[in-house]
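The following block contains the structure, expressed as structure tokens.
Here the complex is missing a single protein chain, while all its other protein chains stay put.
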Amino acid sequence: MREIMYRDAIREAMVEEMRRDPSVFLMGEDVAEHGGNFLVTTGMYEEFGEERVFDTPLSESALVGAGVGAAMMGMRPIVEVMFADFVTIAMDAIANHAAKVYYMSGGEVTAPMVIRLAAYGAGRRSGAHHSQSVESLLTNVPGLTIVAPSTAYDAKGLLKAAIRTPNPVVFLEHKMLYAKKGEVPEGEYLVRIGVADVKREGTNLTLVSYGRMVDVCLVAARTLEKEGVSAEVIDLRSLQPLDEETILASVRKTGHLVIVHEAPVRGGFGGEVAAVVAEKALGYLDAPIKRVGAPWVPVPFSPTLEDAYVPQEADVIRAAMAVMSG
Amino acid sequence: MREIMYRDAIREAMVEEMRRDPSVFLMGEDVAEHGGNFLVTTGMYEEFGEERVFDTPLSESALVGAGVGAAMMGMRPIVEVMFADFVTIAMDAIANHAAKVYYMSGGEVTAPMVIRLAAYGAGRRSGAHHSQSVESLLTNVPGLTIVAPSTAYDAKGLLKAAIRTPNPVVFLEHKMLYAKKGEVPEGEYLVRIGVADVKREGTNLTLVSYGRMVDVCLVAARTLEKEGVSAEVIDLRSLQPLDEETILASVRKTGHLVIVHEAPVRGGFGGEVAAVVAEKALGYLDAPIKRVGAPWVPVPFSPTLEDAYVPQEADVIRAAMAVMSG
Amino acid sequence: MAYIEQLQPQDLLEMYRLLRLTREFEDRLCALWGHGGVVELPHGSQGQEAIAIGACYGLRQQDQVMPSLRTRGAFIVKGVPTSLQMAGIFGKATGPARGKSTTHHMADPEHGVLLGTGLIGSDIPVAVGAALAFKLQKKDNVVINFFGDGAAQRGDFHEGLNFAGVFKLPIVFVLENNGYAEYTPLEKHFAGDNFACRAEGYGFPGERIDGNNVLVVYEAVQRAIARARAGEGPTLLECMTFRYRSHCEARAPEYLRDPVQLASWHEKDPVRQFEAYLLECGVLDEAGMESIAAAAQDEISASIRFAEESPFPPAAELSEGAYAPEDPALVGGRRI
Partner (left out) sequence: MAYIEQLQPQDLLEMYRLLRLTREFEDRLCALWGHGGVVELPHGSQGQEAIAIGACYGLRQQDQVMPSLRTRGAFIVKGVPTSLQMAGIFGKATGPARGKSTTHHMADPEHGVLLGTGLIGSDIPVAVGAALAFKLQKKDNVVINFFGDGAAQRGDFHEGLNFAGVFKLPIVFVLENNGYAEYTPLEKHFAGDNFACRAEGYGFPGERIDGNNVLVVYEAVQRAIARARAGEGPTLLECMTFRYRSHCEARAPEYLRDPVQLASWHEKDPVRQFEAYLLECGVLDEAGMESIAAAAQDEISASIRFAEESPFPPAAELSEGAYAPEDPALVGGRRI
């Protein structure tokens, strides 16, 4: 099958949905002529024109806030936040407005919009303010839907589904995945939000992950195979809703769990996954649950430091071996 | 011993520290002549004058951001955010600036400040935007220190410690605790940040909580006693740093754990506590870990709905019984 | 004054009725506070009613209003039943969102009221987004966004107005300058001479007007609306006014304020002022005045009765409605 990059898959999803539905439009900083710093929106302005693909002032709060207002009035905005780190200045529009529209209006108003938190994560020497994994700033906010695809295929299918849902969706795009290639069908398909993907079957260890760390887990799993550990790798794909059943089924089978994400461990989403298992599959655990994540520091700039910051295959293997021998 | 209200204890801590250290000052909205909507800062303007206790424009981002700048230049600001829900518009100054100052400056600059997220939590018919428990928006941010006292005694001792630390501290004040009375010594004392408090000793169930829910757990514990369940109640007091040892020691003793907080369960801090136990004391657990928290909705306004929203003694008991029989 | 000249006597009488009804609503509500029943803390708009009535009179149903914390009149002019508002204030199931949200920031798509927020000023970009939708949909509807002098210090005021200016959106920003942000007087949160001048920094006109004269407000807003419908962009109108009550009913009207200043504004009362004008030009007589007043009293009495007799929402409804129903083909998994 045709292989395209993650960034191209995201664009394809937006383009297909904009052709299908005139109420869908894209706004953000430098998304039009420029096509985005990561080439995600290249060519969209040329196809749809400045009424449906346009640049906004350097005003993230107004960007997302205006998206909410437009969504409440029947449009289906896709708003791109250039770097996910900037979510801190759009938090109110996301957490206090978009997320609460349906409930506070007693179901009379919806806010169907997709907030693309672009280029999250470390790896490009971008410093503390252009490299963060921000999902936990949002995972305790009722009303939100949060997805974080790890492949081009999922990126396209999940984004198309996200654009069609009547609720606000936060779409997390890891900057180190943009150039990653993967098989993506030409035409129409959807990936269900809230359904995890078992990327690799295994019998005695479950590795739960999402975003960029999925590939790290897959590499680790191959190495672990040589050590006699058969690791099952689960890509959550969505954090809200969460596919508890897939996680629990795997843990009931393997009895061992390691959760891996790029965000720092303390207060990270891994805690939620561990808690779900500790409540609903505790009896099946043959060993303590381990979490792998970044150290408790901001993302450093220098290559030697940043490379050490990002969880590596070795970290996953170390945790896995500890769990298997524990 | 003398009994005073939680709000008075907070004020006393600020007053004592301001008398002790001229670099400490207080700014916020209506904290001066008005003395705050919850009477926390009453009289401070009169004692310290407008140079050390002053009102700011309705600009939370500038309020906290200016606090960071003043702290970097040798002051020790206490900034009051009138309602914790407004943290969404001050997130950037807290999470992207204050939290990162020391690391990004290679230890050359500090940001010693206290951000008082006032009047958090439900219970006063204030609606979705004046009733939230916002701690999980901040618990995954390295560089922050986060405390949430449940008693007047802890409020005073923790706030005094917070004002003296060289790092930024987020101080969470539950609106329903402001009028709660407790024994508070007249003079100088400190409560160590990062140390939990065993509020009640027990032998076969551990209830971990913080903030307003501590009292709910204590009431539930008394009822459970009658059911033959001896519940130990732990008040975390600080979420960052976290007193893992106290939690683990208790669970190793009781073998049963229920975590209780007012915030919604999914993505809440309870997940972190569960994960710590599932990693470090799994072998001691005789039953699944249960979490009690608010349902997955914004905080509703109507009394019947809001009362049902806040976790009650009955919810804790239900979870406790399930754990004890599980 | 082009627009007010087109107003017919029945328009003037209707404006007067709306002013009286709004005043009646607020006075009765404030009187009830503390005597049981009223759950939502009142933030009375008495003294400022001319702004909401003048700005909203004559709006289309599809035109949207984003009220401030002190724009009761906007709900009333837009046709949100006073009984629904009162029931919401009582926290009843017959109120907005069946009690899930306060009426302060209630949504009413049927009457063109946008869902607001408890975060003062954060509603501005959202209102701007509604205007953006109108532009993209090529509809000539407008949005009227009300907010106070305190809200004008929020970053969202700046980002929202600049955004609206850049895209020439059909929106009118109505700034209710009552000289206070809660208990903080204007001079302590603003060093400028006026707010109207800020519009220049966004590339559209700004004007300071008398917010206590309903016809002055009507004229200015109608002019701004014409601009907006014609695709010429936003306008900022700074309406000078004063509130009689304290920020909210938790305090007395004189609390931290100068009684003399308070009294001086009562002289400029928007209802009495308009009343005198109507009596003078013979559009209204004592009898008509009385019957309008009586009708307002009856309506509010009925609304209060409705609110009192309505049931509270059953606790079971708490956990419903955080998400709009989703196609299972699109979304699975567990929310919690």
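All chains are identified by letter, namely A, B and C, in their written order; residue positions are counted from 1 within each chain.
The rule is short, and it goes like this: a contact is a pair of C-beta atoms (placed from the backbone, for glycine too) under 8 Å apart; a residue touches a chain by one contact, two chains touch by 3 or more.
Note that this is a predicted model, so its numbers are computed, not measured.
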Which of B:Arg164, B:Arg252 or B:Arg318 contacts the chain that the document leaves out: B:Arg164
Of B:Val40, B:Ala70 or B:Val134, the one touching the omitted chain in the full complex: B:Ala70
Among B:Ser61, B:Ser126, B:Ser209 or B:Thr254, residue touching the chain not depicted: B:Ser61
Touching residues on chain C - with respect to the absent chain: 153-159, 162, 165-166, 168, 188-193, 195, 197-198, 200-204, 233
Touching residues on chain B - with respect to the absent chain: 25, 51-52, 56-57, 59, 61-75, 77, 92-93, 96-97, 101-110, 112, 142-143, 145, 161, 164-167, 190, 192-196, 238, 240-245
Touching residues (missing chain, whole complex) on chain A: 29-30, 33-34, 37, 55-59, 61-62, 85-86, 88-89, 125-130, 264-266, 295-298, 300-305, 307-309
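Here, only the chains that are shown with their structure count from here on.
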Intercentroid distance (Cα basis), chain B paired with chain A, Å: 30
Separation of chain A from chain C, taking each centre as the mean of its C-alpha atoms, in whole Å: 40
Centre-to-centre distance between chain C and chain B (centres being mean Cα positions), rounded to whole Å: 36
Residues of chain C whose C-beta touches two or more other chains: 98, 100-101, 105, 117-119, 122, 155-156, 321-322, 335
Chain A, residues touching no fewer than two other chains: 61, 92, 96, 103-104, 142-143, 240, 242
